[in-house]
Each structure stands twice: as structure tokens, then as C-alpha cells.
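What follows is one structure encoded as C-alpha cells, with my remarks underneath.
In this view, the complex is presented without one of its protein chains, the others remaining in place.
Letters A and B mark the chains in the order given here, with residues in each chain numbered from 1 onward.
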Amino acid sequence: MANRAQPIRPIHFIAGGGAFALLLVLTFGTVIAVWTRAELGSGLSSSDWAAVRFTLSQAFVSASVSVILAIPVARALARRKFRGRTLMVSFLGAPFILPAIVAVLGIVAVWGRSGWISQAIEPFGFSPLNIYGYFGVVFAHVFFNLPLATRLLLQGWLSIPAEHFRLCAQLDMSPSEISKHLERPMLWSVLPGAFLLVFLLCISSFAVVLALGGGPRATTVELAIYQALRFDFDLSKAAMLAVVQFGLCTSVALASIFIAKPTNFAFGLDRPPERWDGKGAFHVICDCLSLVMLTLFLFLPLLALFIRGLIPIAHLPIKIYAAALNSVVIAVGSAMLAIVMSLALAALIIRIARRRKRVSQIVEGLGFLTLAASPFVIGTGLFIIINPYVSPFAVALPVTALINAAMSLPFALRIILPAMTRAEDHYGTLGDSLGMERWTRFRIAIWPRLKRPIGFAAGLSAALSMGDLGVIALFAPPDIETLPLMMYRLMAAYQLKMASGVALLLISLSLILFWLFDRGGQLEHHTR
Amino acid sequence: MSITLDKLVLNQGSFQLDADLVIEEGHKIALLGPSGGGKSTLLSAIAGFKEITSGRILFNGDDISTDPPAKRPVSLLFQDHNLFPHLSVEKNIGLGLRTNLRLNDAEKEIIQDALRRVGLGGHGSKMPSEMSGGQQQRVALARALLRDRPVLCLDEPFAALGPALKHEMLDLVAEIVEAANATLLMVTHQPDDAEYIADQTILVAQGRAYAPVDTTTLFHSPPPALASYLGTRRAHG
């Protein structure tokens, strides 16, 4: 193959290696930093092990329920065409980028004891719903992750060649036969990856668990880390728990990697093939029920947040603009960092893969590390590393952008790596044969193929960063507020209405940023 | 048997194709024309995969315009993705007999027979990924053989094959349709293919499908639409 001739140039090692080193510092480095500051602390107690068990169990149940429910919903979206379908599919990303506390308030407004649903069923003699406790944790996690899982599975459905559906129609296959021959094989290849991703996301969940968990029974490892850092100030225990969390995630990831790799996020295209099946009443009803469930489950809480925020959003104080600007700057900065890091990593991975498949797979797997990392440990560790040299205030914004970038790296990398692999295979070779040099080759042969996925990845990381409270709170600079920070501060000052206005602004800006980046990637780009 | 396209109009975005013609029994017909000219769209409409804008499709005088694909007298082979990658060759063929794949011994024998007829005897237990592109299309042909429909439609199924292999496949197709006394409709943009297998040719160009014409006559004195498609190629021929 011509590819063999493609050398690893120093730039690939410097850029890719740099991004990789940064990743290792942020994940393992911070754990070590926390450890070195630790005085002799206590070991893990029985309640810590209870937290480990609870973490695993809730993540397993949440991921299973999300993925199983996603099957009928994705199927309905794949085979039905209706007004608003496109809107529905694009809003599937919304819960994923919501700040946890905003989402919890939305869920409670609809599904809580005095929420819309409870009020609606009370006249019929039903007692109000109770969504707290183990069930509540799973419920909220499903709210966050069902749309994500649906999107991943929908992608699987859309990857089935249109010819296969025609073939089935021509052979007069029944829906169950279509399911057997087309859908089940596809699901087998997509489900494990989707499950793994949701599982990892649920493992490090924190705020949701605290708000809906109903008490200390629902203590996750992440919460135990928080307790160790904040309450006991037991840094060695925090480091130990962080290692346990890495261990959990790694073993689950290894176990499922034997089944399938985490799914590619080829979110961009949504062009469902023409279908001739599923015209029977049973299937129509099934699909309708699935879509109604999705709407109730997903869109009602969003609607509740919208309604609540609508009036206050018009009366927000002037300061909100500064906070919004800061949030946008951090979001754009972290999106750019995430893209640069994933491009560098992807280029390195592809080049290593041509020589050492195994090594490249390890590097790729480590790209997922931040999914397993505790934001608290990252923040604290980085604080310990930075504090002797620079005032943490002075670097609050760049550090926040950097950590947010690292947190969205697993997603950005999954989006960009497959696209870059394809572009390298198809057009990189063409570029080489034409004797294009480095940047020309990248600019002309690779970049146009990557624009769409980059736009999408940038939009996703920008939106994820917008909603993140985590690190900025630890590094909290004096004069700088971000929207999530402001929202929390408003809530702490009894200004709940105002806070719901900020929440709506936050959601809107996140979606707008996402949309802008995503659109930007789709603009035509001709080199004339 | 005959297929009548009665004042048929097809739309694809802003593109429109008109067809008003009759296809007689037992011919091997090439649909020839520039790419993007609507050849595949027309074939899809006949096979039931493309909704028609107006007009009718008649089979032996019966209106089949609204029949679902499976009810139509047609087997359609695509350029690609004709086989399910997770099913063995035998099973892929077996789908032509029973979609639930509960096959009895007699049916299994029929499948082996079909395999032999397409030159793949003994390959039944292979997976599609273990076969070449040409072999995969042979498997798809074997399945069409079992379905035994009066019309076989091919949508550029051999475009990716080399000339020698392609002629081999065309010979096989000719043999199959002749034995079954079926009608062949084959989309191609290669005039050579048309000349090689088709006794009649439907020219699809400039938004119109022209009535079938004897292939040799057609190439001998091409009408303007064909001449512009063929370009200078024929000027010296």
C-alpha cells in the first residue's frame, strides 16, 4: 500500500505526543499530585466499598435501561417520517449538554411529587409519583442518556444499506424477519459500544445522584471522592478512590472491548432510507407509543424549563452579559482546544496504526480516560500542581477551558478519528501520489473531508463546556462569573426565578453554539 | 407478457422523467443513457421502490402501479449490497424461497442446483465476505433464479467487474433469462454491454425514456439524443 510510505514526521510526535502527555498529566498526573500532598490518611472503609457497589449497580441498571429503551425509539425514528422529526432528532442532544442541576429541576417540574404528571393523575385517585431514591437516580440517568443511546442506535439503523431494505421488501419479508436479518445483526455491533459509553458516563455521575438519590444509600464513588476532598480533607483517600474509579472503568471497558469498540459518533448525517415495512397497525402503534414516550420523557422537562425561564429571562441583571460572555469564551476556547488535541491525537494514532496496531489501540483507548476521571480529582490535582508557580485565579479561565476540553476529548476523538482514517485512506493517498507536502496535503486533501465532523465535535464540546460548573468553582476567580456559577449563586440567594431565567439562557446559548459550529462545518468550502 | 408504461411521470427533486412505452415479452433490453439520466429511477419505479408522480405501470394489462415491491413480477439486482453479510451463501439464496429460512431437503437441493447453475457449486457454506465481487453477484443471480419472476431487472450489477469477467456474467444472465423465458431489463451506461447482450435498447436521456428499439439498428443510425451521448466514439466505428 502507498500508505506504508507515509512517515511519522516530528510534527506528529510533537503535537500528538504533546496532546497525549497532557491527557496523562490531567488524568494520572493529578491523581499522583493529590497523593503526594496527602498526609497519612485512612484506608478505604466499608462505606467506601458500599459506594463502589452502588456505583456499579446504578451504572449497570441505568445503562441497560437507557440502551434497551433506546431500541424501539431509534427504530421508530428510523422508519417513520413525520413533521418535526428533524427537530426531534436534533433535540436528542439537548439533555446531554444540560447542567445536571438544571436537568434535575426540569425532571422534578414534570415528574416530581407536585409536577405536571402527578397533578394530572391526582384527580383520578392516583397518589403522586415518587422519583426519589435508587429509582430516581436511574430515572435521571435515563433522561440524560436515553437520547444519547437513541442517537447512537439511530446511526446504526441509518448505516444499514438502503438496498437491504429494498431487498427485504422485494422478498416480502415480515417485520420480524426484517428485524432478524437487518436489525439484530446491526444492534449486536452497536449495542455494546453504546452500553459502554452510557455506563462510563453514569459511573462518574455526582450531582444527579445527590439530588434524587434520596439519601446516603445512594453514594457513588464520585460522591465519596467529594467527601474525602471537602469534608474529611483526606487527600490520600481521595486519590485511592480515584484509582478505584479508574480501575472500575478500565475493567468494564476492557471487558466490553472484546465485544465491540465504543460506537463511532458519526452523528452528522440523518438521511433515513425509504422503508416498505412496518405498515401494519401493530407496528404503527408501537412506534407511536415509543415516540410519545420519548416526548413525555425528554421534551416535557425541556418544555418546563423553557416555560419557567421565559419571563425571568427578560429581567436578568446586566451582569448576566459578562457571565454569558465568559461562558462563551471558555466554551469556544475549550472547543478549539478539544479539536486541536483530537486532531493531533488522531493523526498520531493513524500513523502508529500502520506500524503497530496494538500500540495505536492503546493510545486510542487512553483517549477515553477522562470519562473515567473524577473532575474533582483533576481540579484538585491541577490546583496542587499549579499553585506553587502561578496564582490559580490568574489562570482560571484557560485552566477551565483546558479541563473542559479534556473532558470532551473522548467524544471529539470518537467523531474525528474515524473521519480522519477514511480521509487518509481515500484522499491522503491521492495527495501523496500528487506529491503534496504536509500542510498542502492537510489543507487540500484532508481538511475538507474533516470539516463536518470537526464542526460537530466542536459544537458538542462547546456545549458541554457551557454547562459545566465543575472546575471553575474550584478555581473561582474573584471578578469572573460564568452562567452555571451565576445560576448557583442566584439559587443560593433565594433568587430561584432569576436562576431559572439564567438556566434558560444557558440552554439556549449552548444549543446556539452547538448549532453554529455544526453549521459552520457544513458550509461549502471550495478552493478555487 | 408485456409491461406498459402509460404516460408515466417520475420526479426526483427538480428532475423529471417521462416514459410512455411498451416492453414486449422475451426481450433482453438495455436501458442506456448518461449517468443521472434517470435509468435507475425508472427501474426502481418498475420494481416498486419509487413512487410515481402520474401515469400507470401495467403488467399484462393489469395496473400494478400501487402494488408493494414483493407483489410485482420483478426481481431487482443492485450494484452492491445484494447479500446479507451475516448469512452464508446458501441462506442468502434460500431467502428467495422462504424468508424464514426453514428449508426442507427438497428446497436445499434446489439451492445447490441454483449454485451449480451460476458456477458456484460447493461454495454454499461460504460467507459473502469470503467471496469476490463477481462471485457475490452470482449468488444474487442464483437467488433471482429461484424467485423465478417474469422480469429480471439489473441495476448496473457488473459495473465494477473487468471486461472478461463481465462478459462471463452477461452470458450467464442471458442463459438464465432465456431458460426461464423471462424479460431482462438492464441499466448500463456502457454501449458495449448493450450491444453484447441486449436485442433491444431503451434510450433514457434528456428527461425521457424512448421506446425500445432494435439495438443494432439503433447504433447503426443513432438518433440525436443517442449521438450526443455516444459522442465521437462511433464516428470512426
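Everything below uses one rule, namely that a residue touches a chain if its C-beta (ideal position, glycine included) is under 8 Å from a C-beta of that chain, and two chains touch if they have at least 3 such contacts.
Convention: contacts and distances are computed from a predicted model.
**Q** Per UniProt, what's the omitted chain called: "YceI family protein", "Thiol reductant ABC exporter subunit CydC", "Thiamine-binding periplasmic protein" or "Cytochrome b"?
**A** For the chain not displayed, UniProt's protein name is "Thiamine-binding periplasmic protein".
**Q** For the chain that's been dropped from view, list the shown partners it touches.
**A** Within the full complex, the chain not displayed touches A.
**Q** Could you tell which one of A:Met336, A:Leu366, A:Ile444 or A:Leu516 touches the chain left off the display?
**A** A:Met336
**Q** Among A:Thr36, A:Ser57, A:Thr86 or A:Ser114, which one touches the chain that has been omitted from the display?
**A** The single option touching the absent chain is A:Ser114.
**Q** Please identify which residue in A:Phe82, A:Phe126, A:Phe393 or A:Trp515 touches the non-displayed chain.
**A** Missing-chain contact among the listed residues: A:Phe393.
**Q** Which chain A residues touch the hidden chain?
**A** 14-15, 18, 47, 50, 101, 104-105, 108-109, 112-114, 127, 130, 132-133, 136, 207, 210-217, 223, 226-227, 229-231, 233, 317, 319, 326, 329-330, 333, 336-337, 340, 343-344, 380, 383-384, 387-388, 391-398, 401, 473-474, 476-480, 485, 488-496, 499
In this text, only the chains that are shown with their structure count from here on.
**Q** How many Å are there between the centre of chain A and the centre of chain B, using C-alpha atoms for each centre?
**A** Whole-Å distance between the two chain centres: 46.
**Q** In their shared complex, at which residues does chain B touch chain A?
**A** 47-49, 68-71, 74-76, 78, 80-82, 84-87, 95-96, 99-100, 147
**Q** Please name which positions on chain A make contact with chain B in the complex.
**A** Within the complex, chain A contacts chain B at residues 161, 163-164, 166-167, 169-174, 177, 181-182, 185, 274, 276.
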